[in-house]
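Apart from one protein chain that is not included, each protein chain of the complex appears where it belongs.
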Amino acid sequence: MINLRDKGAEIWERQGRLGRIGIAVGGVAMAAALPFMGGTILNTPIADYESVLVYPIAMYVLMAIGLNIVIGKSGLLDLGYVAFFAIGAYTMGLLGTKTSLNTWEILPIGIAMAMFSGIILGVPALKLRGDYLAIITLGFGEIVRIVALNLGALGRSEGIQGIPTPPGIFGIEYAFDSHRIYFWTLLILILLAIWMVRRLSVRRAGRAWESIRQDEDAAELLGVPTFKYKVWAFVLGASVGGAAGVFYASKTLFIAPDNFTLQISILILACVVFWRYGKYLGCNSRSGNSWLPTGSNSFLIRRPSARVRLGVGNHDESSS
Amino acid sequence: MKFGGVTALNDVTFDVKKQEILGLIGPNGAGKTTVFNVITGVYQITSGEISFDGNSLAGVKRYRITQRGIARTFQNIRLWGDMTALENVLTATDTHKKSGLVSGLFGLPVSRREEKRDKARAQELLDFIGIGEYADRLAKNLPYGVQRRLEIARAMGAEPKLLLLDEPAAGFNPAEKVELAATIRKIRDAGYTVLLIEHDMSLVMKVSDRVVVLDFGQKIADDSPRNVQDDPRVIEAYLGVPEDAS
Partner (left out) sequence: MIGNFLDQFWSLTFGGLSLGFIYILIALGYTMVYGVLRMINFANSEIFMVGTFATIIIVRDVFNFTQTSEYATGFRLWLILGTALVFAMVVSGVLSMLVEIVAYRRLRRMNSGILAPLISAIGVSMVLAESVRILTDSRPVASPRAMEKKFLGQFFDAGIRIDNTIIVISALFLFGVLITFVNKTRMGKAIRAVSMNPNAARLMGINIDGVVSATFLVGGLMTGAAGFFYVLKYENTSSNIGFELGIAAFTAAILGGIGNIKGAFYGGLALGLLETYASFFLGTQWKAVTVFIVLVLILYTRPNGLFGEALTQTRA
């Protein structure tokens, strides 16, 4: 079986600057054209193709990029990532329905809330190692869901309804069923996130994270402020999750605790695992299977050791 | 230095002078690695004091100790295998950068400047140690001898005033050991102070200005290599006493 990822990397390496720009632009163009490529065949029983592109596919890709900073680059086991998604979504929900702020104004607030909770979770939790970090983060994710389920202010099990969609900018309208517009907005966010990660990877932060992942003790002894950078990884990952959450709430118009289960954390984790062992768009085909019964998804999760090469790559993000 | 009921280092006191090469030897289990661990902050001393450049090291965080000017290599190689040799050294040079995550993200001039400067410095260090051609190879793919030297280059990247070398000659053949001795002297001459743990006696004696001998957690000698070699207590510690000599 051809190893698409390594082949892709080879081609990438060989290009000069112009060649790389060309590939990158081509890749983005292909991704942008995705909404036009579906037709009705790819409709799932509960939603049609274009809607699925936005959620879960684009959302999951965005969140996978965020979670990758935490797990993939820094080696920190975070099983509660959905908490940041939920915090972003509920921030949008509360502020959107109770104040006159619109989505674009709430977006930075949502991101800030998520980052803040990244600190709250990270500062204590990152003192623990390995498995215990995993348990704590898992608990955190569940706690956020349970609190949302039981607090009157957050709507208990009915959640929040009537969340406004983003107001139009540059003359583009955001009706709730204009899936393509959402998709392209998310695509921009995804590109922003990728840009952020790439920039950091080739500098001190990226090196710090890699050294922490590979041998944290040696890193500390060679001058890396490991704790600081671990918290940063959490915070940055959280910011991406929060951004995704804000848009999620703004698109689906109503949210409830059931939307933010442990299962989502696990699925995003699976995306990251497949990504690191497979292809960049591995996450897309994973989440495209969202209409399959959950059981088969968990079967896929169960064999991370079987390195499945999935999907087709456009350009290779060798930064992972 | 006590661990529960075990006293690993019992009243071990010695000084390291600037720009000297101090050899630390002793039979297995004597406590040499414990000394390194205490100096680098892996263990907090349970009694006594430890100071560097006039400041106490007690309770100081490990990465801060490195920032103050102490760096080490590891007995069992602990390179970051998935990074290139250059990146390994660069991570160490990051210790003294003023720019961090935020300036890196936004590409601020200070970040770009420091990055350029340190890349040059890292390459310089690799060349100094003699492995400059391996700069872009992944550390895990390097030959053993190159890896050991990369460990040293990396530690030097942290711009230490005191360089701790933990058995740098392990696994070397005699020719490589001669080269290593020359390298260590070169490092000293470049202005570093070196504290060296080594099992190879001839290497230690040849290269050190002074030798400290530990046995069972206690210092039993602290003198020039010649005198230490002839010290009966040292001989006894390594070879034992003949049965009929009591």
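Points worth noting:
Going by the order they are written in, the chains are A and B; count residues from 1 in each one.
Just so it is clear, a contact is a pair of C-beta atoms (placed from the backbone, for glycine too) under 8 Å apart; a residue touches a chain by one contact, two chains touch by 3 or more.
Since we're looking at a predicted model, the values are computed, not measured.
Only one residue from A:Leu77, A:Val235, A:Ala256 or A:Cys271 touches the chain missing from this view: A:Leu77.
Here the missing chain is touched by one residue of A:Ala134, A:Ile160 or A:Ile181, and it is A:Ala134.
Interface note: of A:Val147, A:Ile194 or A:Leu253, the residue touching the hidden chain in the full complex is A:Val147.
Mapped onto chain A, contacts with the missing chain fall at residues 71, 77, 79, 124, 127-132, 134-136, 139, 142-143, 146-147, 149-150, 216-217, 220-221, 262-263, 266, 269-270, 273, 293-295, 297-299, 301-305.
One rule holds in what follows: only the chains that are shown with their structure count from here on.
Centre-to-centre, using mean CA coordinates, chain A is 42 Å away from chain B. Contact residues on chain A toward chain B in their complex (touch as defined above): 196, 199-200, 203-205, 207-208, 210-211, 214-215, 217-226, 229, 232.
Listing the residues of chain B that touch chain A in their complex gives 40-42, 62-63, 66-67, 71-72, 74, 78-83, 87, 90-92, 94-97, 99-101, 104-105, 107, 111, 115, 154-155, 157-158.
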